[in-house]
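Worksheet for the structure shown next.
Only one protein chain is missing from this complex, and each of the others stays in its spot.
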Amino acid sequence: MNYTVGIDLGSTTTKAVVLGEDGAVLGRGITNSRSNYDVACQVALSEALINTRFSLIAGEFRALARDPSRAPAQIAALARRFRAEQYRSQLRVLDEELHRFLARLLTRPPGAASVVDRILGRMSAEVDDLYADGARRRSDFFRDLAGSRYLALAEEEARATGIGFDLLAGLFDKAILDVENSSEAAGHFDQHAAVALGGLPDADPTLAAAVARVASMPLTQVGSVGTGYGRARLPFPEGHIRSEILCHGLGAHAMYPGTRTVLDIGGQDTKAIQVDEDGIVTSFQMNDRCAAGCGRYLGYIADEMSLGLHELGPIASQSSAPVRINSTCTVFAGAELRERLSLGEKREDILAGLHRAIVLRAMSLLARSGGVKDEFTFTGGVARNEAAVSALCALVEENYGARTVNISEDSIYTGALGAALFALRAASRESHSSIDAPEEPS
Amino acid sequence: MSPAPTTPTPAQKDSSQVRQKEMIARHFDRLADAPGTGARSAYTFVPGNLTELLLSFDVLPVLPEINALQSAMRGKTAEYIAMAEKLGHSEDVCTYVKSDVGMMKSGNVGPTGQRLPSPDLLLLSYTGCFTFMKWFELLREEYHCPVAMLHVPYQADGRITDAMRAYVVEQLRTEVIPKLEAITGRAYDEDRLKALLAQSARAEDDLVWVLQSARHVPSPIDAYFGAVYYVGPIFSAFRGTEDAVHYYRELREEIEERIRLGKGPVTPDGEMDRERFRVVVEGPPNWTSFRQFWKMFADEGAVAVASTYSKVGGVYDLGFRHDPDHPLETLAEYCLGCYTNLNLPTRIDLLTRYLSEYLADGFLINSVKSCNSFSAGQLHILREVEARSGRPGGFIESDLVDPRYFSAANIKNRLESYFQMLDQKRLGAAS
Partner (left out) sequence: MTPDQQRSALVQRADAIFRDQSLAAVGEWKARTGGLAVGFLPIYVPRELLHAQGVLPVGLMGGRPDLEIIKGDAYYQSYICHLPRSTIELGLNGSYDALDGIVFPAICDVIRNLSGMWQMLFPRVLVHYLDVPQNFDPAIGGAFYRRDLEGLAEALAARGARRLTDDNLRQSIALYNEDRRLVRELYALRRREPWKVPTAELYVVLRAGLLLPVEESTPLFAEYLALAAADASRRPQDQARVLVAGSFCEQPPLGLIKTLERAGCYIVDDDFVQVHRFLRSDIPTDGDPLQRLVEAFLTDAVASPTRYIGDGVKGADLERRLAESGAEGVLFCAPSFCDPALLDQPMAARAAERAGIPWTAFKYAENSAQFQVIREQAGTFADSIKLWSGA
């Protein structure tokens, strides 16, 4: 079948969204951007295509299933098993890479290899639980899922064996890059699908038929649009590039057709966008050359406090008395933080103040772009941060009155979705030259 | 405002350009020879410049703002600014001033590579910019020469009152003219001034015609980047000269020909084939990456059809002309009417008017860090002009002559987003 794809090459992550010919979202893929943009695009696209086949299976199966009421549960079970297989596949690559980097160390503490084996062994043993029905996963990112588990186990092992935690953590930091930068690490669709099916002996036999049909289906790219930070260096043909402003506007409109104002706080920039009833951008504002007030600022803070980025929001949310932070200058953030901590101010209160300070910068961009109209859609990495969201919602209500605030689970894909929609529109108009797709799974 | 002779001009050389180059070269020759010939020079500013009055005394004008921008085009300002900052000038302040201080400290070599004479007079025409006063206070400490302060009141309520006019005229009579008489040893010659003013008005008529030619679709000129070259002579040392009259007549004829042939403006890459966007621009250009900046517009098929920067040396398109029958009054009126001396509501009216009169798709504000006179309030201007015109505005930030404040990727990103937005709107409107 024919598809179009939009790829949003962000400063932190690269996202791909695949659309069918009717404009329905078939698949999404995400990976860390890293330094190699081409690889990032390929990994994201290959993820999205796997994801696409999965949604196609779901569609086929709904039509074929003997008992359609049971179909969603079976698809979900298949998906979990499939994801578990992908995860295992990535774990295997991680394992290899960890050992490879370990072997390269000049001084290897005795027993380190077996510690790594034990950690990876325990992680492999936990995969089924991780993807069990009803299990909660804190992220869909291999880096996050595997990373938090690896580090926790590494801490245990370090305590038990005396092998330095820093060494184990350092190994992970190196190895994970190669896992992320490989379009092969997550494995191939048909392998995983076969294993996943095998794990569901009681499944409706038509499920296997659906999987087989989709696996043999050729996926043909008929349109592609790229967007994102530093677009000048995007690995897309000219004419297939759209401004991320337009893509975000259209993507937000597609997710929430009532959207009139979009705020995107990404790693390196913040955008306030106004769109009309067709998702066409009518005005926009971006932050000035200073990175203060962007997601990256939170990254510095997290580093400064030796916390994970995802931990900042939950901690800040515990604050009952946020401190007033007047400067969002990234350069001074560390010094200010240390001084406040040394004055005895609470970590959560400082963090809450920092989140508010960032949101205030966004408020001024929103005001410059024309205010906050109903409905208001918040996207970008920072939209996943609960402390930022609650500060934003409060300030929006205070300054503009009650607004419907949309935050999608998939908000990170907003730009890629808009890009894919542009690709779809263009596909009917122009001749197509494709983004290099990775080897089609056969 | 005028291009450095060493700076590559657009690919095609029209005869008006050749003439302008020659005019500038002759002027800088005269300045370089001044120590030998005994010619007097006065340093002064573009807004509120009193060129006819200076020329009536045979005093040669030197425009430090233009030296600064030409230094930027020649890639000298990073070094000049660093030098000034080393001398204690804050990184926060106007980079024209710092570039000028650095140039002075480096031997005062002007855009043609010739040394500029030290001023015999600093004519502080204090029009539309507070920094001018500090600038010449700084220069006075170096040159120890007389300063003539001409305080030009601000059009805070959007109009020129009799009291303002009288105040400026009195200062011309009692401050500026006596100081010119003192440095030249000559008496004020009103007849000569009148003759020069009559020539100014003729050149101004043709300049206005040239700027308004951008009302044609497609526009035969770029009224921002291109206009920088067009306003050069009249904003600097040549207003009131016969040279300027000839230059503007010739330019006008060339543009009449372009219109007849249906040609678009000349850009750094030659003639623009297809005009895709018509925009009005507010704010001065960036000079360190002038051509790169211009190309970002030209590559998208964007033509500036009107700009406020081309009015800093006089807003002639609103009807003002130098009037030889009232020489001092007309100079006062001229100073009072310069663009940066207009209040914000008037600037907003003007931009809104340009958008409709020049059939523009939208407007762009280039907000420069150096210039608070332009920049303070530009976000308010953005908001108001959008609301009144219903046309979208774009906002970019850079600086006049500090290369550290021109982030090409950043600006290109915003410009592309802006032009794509215009495109999409048009598609949306068409569907």
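By letter and in written order, the chains are A and B; residue numbering begins at 1 in each of them.
Please note the rule applied: a contact is a pair of C-beta atoms (placed from the backbone, for glycine too) under 8 Å apart; a residue touches a chain by one contact, two chains touch by 3 or more.
As the structure is a computational prediction, the values presented were derived from the model and not from experiment.
Touched by the hidden chain within the whole complex are the displayed chains A, B. The omitted chain makes contact with just one of the residues B:Ala68, B:Val97 or B:Ile234: B:Val97. Residue-level contact of chain B with the missing chain is found at 87-90, 92-94, 97, 124, 126, 129-131, 133-135, 137-138, 140-141, 149, 151, 153-154, 156-157, 163-164, 166-167, 170-171, 174-175, 343-345, 347-348, 367, 369, 371-373, 375-380, 384, 397.
Although one chain is not drawn, its touching partners on chain A can still be listed: residues 288, 290, 324-327, 332, 335-336, 339, 360-361, 363-368, 395, 399.
Just so we're on the same page, only the chains that are shown with their structure count from here on.
Residues 230-232, 242-246, 276, 278, 280-286, 288-289, 368, 370 of chain A are the ones that touch chain B when the two sit in their complex. By the touch rule above, chain B contacts chain A in their complex via residues 379, 382-383, 386, 392-393, 395, 397, 405, 407, 409-410, 412-414, 416-417, 420-421, 424-425, 428.
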